[in-house]
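Yeah, one chain of the complex is gone here, protein chain that is, but the others are all in their spots.
Let's look at chain A:
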Amino acid sequence: MSSLATGLKGRAELGVSLLLGVVGILVFLDANGLVTPYSQSDPVGPKTVPFIVSGLLIVCAVLLAINVLRGGKGEAEGGEDVDLAHPADWKTVLPLAGAFILNVLLIDWAGWVISGTILFWGSVLALGSRRYIRDGLISIALSLLTFYGFYLGLGIALPAGLLEGIL
């Protein structure tokens, strides 16, 4: 067990391989479950392409696993603001995802103005800004502006939610 654990350490990329394999199997099972009579007008049918795609996924999964176990490594993407010298900073990413999820849960009930404010404010805080008041004001302004901008400019009515009747 411990030797397996050390063998797997630093090989997080095997997770990609696993994902490819799982998706490949899902695509296969799903296509296999389709029932279609053979039809002259559609000899290929709805199953063929999913089978090919699932084959490609599984082949990629296996080859990638071999590649990673032999020491292959995907090159992490760089960029202007990306500093690959330090490891992934989950203390930033998880709160950021949290703000996002909160917005998903609240948007239909509380409305865009409230959920959007929470999204932007939460994201700015998660990303390390510490000017709470200014950030909050900017968040509220952004949500209100986009709410009215979409309604008046594009005719798209974002949900008003709790503030229905006020906005």
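Following the convention adopted for this analysis, a residue touches a chain if its C-beta (ideal position, glycine included) is under 8 Å from a C-beta of that chain, and two chains touch if they have at least 3 such contacts; residues count from 1.
Throughout what follows, contacts and distances are computed from a predicted model.
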Protein that the absent chain corresponds to, by UniProt name, given "V-type ATP synthase subunit A", "cysteine desulfurase", "RNA polymerase sigma-70 factor, ECF subfamily" or "Tripartite tricarboxylate transporter permease": "Tripartite tricarboxylate transporter permease"
Where the missing chain touches chain A, by residue: 12-13, 15-16, 19-20, 23-24, 26-27, 30-31, 34, 36, 39-46, 48-50, 53-54, 56-57, 60-61, 63-64, 67, 72-84, 86, 88-90, 92-93, 96-97, 99-101, 103-105, 107-108, 112, 116, 119-120, 123-129, 135, 138, 142, 146, 150, 153-156, 158-159
